[in-house]
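The other protein chains are all here in position, but one chain of the complex has been omitted.
Order of writing sets the labels: A, B, C and D. Residues in every chain begin at 1.
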Amino acid sequence: MNGFFALVGRDTRIALRQLSDTMMVIVFFVIAAALFPFGVGPEPNLLARMAPGILWVTALLAAMLSFDRLFQNDYDDGTLELLVIAPQPLWMTALAKIVAHWLTTGLPLLVASPVIGIMLILEPSSYGVLMLAMALGTAIISLVGALGAALSLGSRRSGVLLSLLVLPLVIPVLIFGAGAVDAVIGGFAATQQLLILGGLLMACLVVCPWGCAVALRLAAE
Amino acid sequence: MNGFFALVGRDTRIALRQLSDTMMVIVFFVIAAALFPFGVGPEPNLLARMAPGILWVTALLAAMLSFDRLFQNDYDDGTLELLVIAPQPLWMTALAKIVAHWLTTGLPLLVASPVIGIMLILEPSSYGVLMLAMALGTAIISLVGALGAALSLGSRRSGVLLSLLVLPLVIPVLIFGAGAVDAVIGGFAATQQLLILGGLLMACLVVCPWGCAVALRLAAE
Amino acid sequence: MDGFEGTGLACIRSDRIVFAGLDFAVSPGGALILSGPNGSGKSSLLRLMAGIASPAAGEIVWNGMPVSKDPERFFAQMHYVGHRDAVKAALTVRENLAFHAALRGGRAGRTETKSNIGTDINGDIDRALDNVGLAPLADLPARMLSAGQTRRLTLARILATPAPLWLLDEPTIALDYRAVDRLRAAIAAHRAGGGMIVASTNVPLGIDDAATIDLAAHAPEVDVVWGDDSDDPDTGNSP
Amino acid sequence: MDGFEGTGLACIRSDRIVFAGLDFAVSPGGALILSGPNGSGKSSLLRLMAGIASPAAGEIVWNGMPVSKDPERFFAQMHYVGHRDAVKAALTVRENLAFHAALRGGRAGRTETKSNIGTDINGDIDRALDNVGLAPLADLPARMLSAGQTRRLTLARILATPAPLWLLDEPTIALDYRAVDRLRAAIAAHRAGGGMIVASTNVPLGIDDAATIDLAAHAPEVDVVWGDDSDDPDTGNSP
Partner (left out) sequence: MLHRFANPTRFLRLANAVLPWATSLTVILIGAGLYFAFGASPADYQQGETVRIMYVHVPSAWMAMFAYAFIAVASAVGLIWKHPVAHVCALAAAPIGACFTVICLTTGSLWGKPMWGTWWVWDARLTSVLVLFFLYLGFIALANAFDDAARGEKASAILALVGAVNLPIIKFSVDWWNTLHQPASVTKIGMPAVHSSMLIPLLLMAVGFTMLFVVLVIVRARAELADRRINALRSARIHAETAQSGA
């Protein structure tokens, strides 16, 4: 467990070295969302309709931008080999990196999403469900993205594998996440979508750290 | 000129060897665009209305995924130092990397955009202008993005920082790009928008390689 | 039986046999030097020993128990230093070292060797930094280190947490003569405390009583590339 | 006046003076060895010489003309080999080398040195690979090279395109004795053809007639760090 916390601590520290790094995820999120009015035009009705979709796409993208480096740096500088031969289960190491990623990316996204809601004139009643769905969704994205990042280390064909495997996994998150918010706006309960997201999270919690571990061991070899 | 083509060749070859990066950009483009029908509901009118905007914004955001690596690998492995002291003007070196980036990212985006047009039920008459505007727009994005990548080289979290630098600068591209398609759909000529995009491209061709060169020299130091 | 052994080891990298039928044994206090020309498989063998890669054939045994049975138990007893430095440019020198110490502290065999210094991890880190001459630079970001200073930081890793087995891949690279002297002293102290060492090197490490394995001798016959190198005196470290 | 010179050079890295008031001169056929302990500024000086960084004070002159006047003209006459290998794992050995040859071929001074081999670039590449013993591996992806093989590939770069000035930062790192021998031979041939060499090294390169600059002697006074190292025999390469 020592190693677990050391790793979470190190990764968050590298990310937080200056507070501006975490701020940056938020700012990116805001800017990316603000681009849509430029593309689609400034009509409030239209924007409000698109708001849930825009929110989720930009959140996913912001997360995607951060996966690139999740394991790559460790792979390049030889840290990965040392992680693989650390005296703790490798899935725990992987989980530590995922937790650190969520803390430095998922959490800021979660905190920023109401701001974007306001900019896009999102229905006020839907904020509660938005936050809940976002919490589940960002966690799933961190888990699945980490698996993707681990798979894409090293080998060449894995890149294709990555897009075939990981991105389809993220689609349900987008659909049910945006769906949950839409449901509330439409006056329905979002329980079903939230339950599905919860279920997905459970499944990912079981599969992804393990998958990461296998992929990392392969990559180090 | 020898070095110019060698660099374009090397970069495209590396990108083709590890297809993952290119795939990732395209797949993100398709998935992000495909999300909106889910978020907004499948009404053809509404979708068609938003299609140009969604197309442009998602293309721009997808391109963001690729800038991170543009100079980073060269920086990490020491190639950048050698590029800086190669016996050719550094702006030419930068331009070569930009051309390679466009070939491996802008061009695939261009090719994929009709597919997304179909998904979003884009007015059939507008494909010609869409492709033309996209060709100009992706080139500008490559140029400005490269500048951002060069400036943020060696910083922490460059992926997100980069988009913070680049996205505000390319808002005009977005406006005129989506505007061109909108114009055709509305029954007007898009000449004006295309001319402006062309002008922007010219301006960027002058400014960006120069800025890149200065930034790269700084980064290598 | 105490010690570190391997029998019948073979290594295949991308369809080519790098070496085969290789045996080795190190007992407490012992040292083993791997020599051989570039590409002969020194690093590959060390990676097998460290458990990063698994052998295509053969078995590695730690204290009488095959490593593959309980790898984590073995990992806790060992340090591996590869070609790459695993130093994070954004963290300070001390943070880098503290991270590795915590990571390996998981189940680290605190009582397994006499070179054990204490249980106070911060003290250990300071002592290790001092030992490699980096103490005054402890709070600089590692980005500001020169090549040799970075290598010193890597070596401080093995001094910060005790472990009976050290696997060192060309540890002297980029070091100046003074740092090499310190490394020699550290190795001697480690061995005096019952520790074991396996090191690959192209330059003499000055461990006179070490056993040597010449990787070139274990290459499959087809590979004539390195065939005529095995008997050259310059390789150093032969007993 | 032919040759490569610097006067009154100073280097500042993150607000610290690494060295100041440093002069050097190399004439055609000459060699200069930079010595000094880790962190004394060998790499920093070579980067100034190569034009990667610019000096905080002083001037560097190539064939009588300040480098800062027309850097590209100077760049075309020079090879720089740093600590890092600039090898792309995804490309084959030959592709890696061909890229660098093309990059430097831009305005390369084909007739400037007698070590010029020919105008056929592919032939040059094959010959360079052969020279460092990588010819059999030419079509492997560079990812499959060992540390020493990667370093050999880096050195092949300076053999593939001719240039009168070689700036080498610890060229022998990771090389086996055989590759070091070849490097020595290549250096001798280069100098015999009127070429110039500046090299930093912690291990003796065996260039007996080379001038030596001890970086420790040029550290600013506050920095007594490296003061007592300058007269140590182990540093090697002193005339």
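Keep in mind that, in the parts below, a contact is a pair of C-beta atoms (placed from the backbone, for glycine too) under 8 Å apart; a residue touches a chain by one contact, two chains touch by 3 or more.
Quantities reported herein were computed from a predicted structural model and do not represent experimental measurements.
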| item | value |
| --- | --- |
| Candidates B:L16, B:I118, B:A189 or B:V207 - the one touching the absent chain | B:V207 |
| Hidden partner chain, touching residue among B:L7, B:A86, B:A112 or B:L161 | B:L161 |
| Identified contact with the non-displayed chain, of B:T58, B:Q88 or B:S152 | B:S152 |
| Touch criterion as defined above, residue of B:A48, B:V115, B:I171 or B:L201 at the omitted chain | B:I171 |
| Residues from subunit A at the interface with the omitted partner, ascending | 18, 20, 23-24, 27, 31, 34, 37-38, 41-44, 47, 118-119, 121 |
| On subunit B, residues whose C-beta touches the chain left out of the figure | 147, 151-152, 154-158, 161, 164-165, 167-169, 171-172, 175-176, 179, 182, 196, 200, 203, 207, 211, 214-215, 218-219, 221 |
| For subunit D, the residues touching the chain missing from this view | 10, 12, 14-17, 37-39, 56-57, 222-229 |
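We adopt the following convention: only the chains that are shown with their structure count from here on.
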| item | value |
| --- | --- |
| Chains touching both subunit A and subunit D | B, C |
| Maximum centroid distance from subunit C, chain identifier (CA atoms) | B |
| Subunit B and subunit C: spacing of chain centres that average the CA atoms, whole Å | 46 |
| Whole-Å gap separating subunit A and subunit C, where each centre is the average of the chain's CA atoms | 38 |
| Numbers and ranges of subunit B residues touching at least 2 other chains | 17-18, 156 |
| For subunit D, residues contacting two or more additional chains | 83, 90 |
| Pairwise touch network: line, ring, star, complete, or other | ring |
| Pairs of chains in contact (touch as defined earlier), listed by label | A-B, A-C, B-D, C-D |
| Residues of subunit C that touch subunit D when the two form their complex | 13-14, 36-39, 42-44, 83, 144-149, 151-152, 170, 173-179, 202-203, 225, 229, 232, 234-236 |
| Of subunit D, residues touching subunit B in the complex | 47, 50-54, 72-73, 75-76, 78, 80, 82-88, 90-91, 95, 98-100, 102-108 |
| Residues of subunit A touching subunit C in the complex | 1-3, 5-7, 9-10, 13-14, 17, 73, 76-79, 81-89, 220-221 |
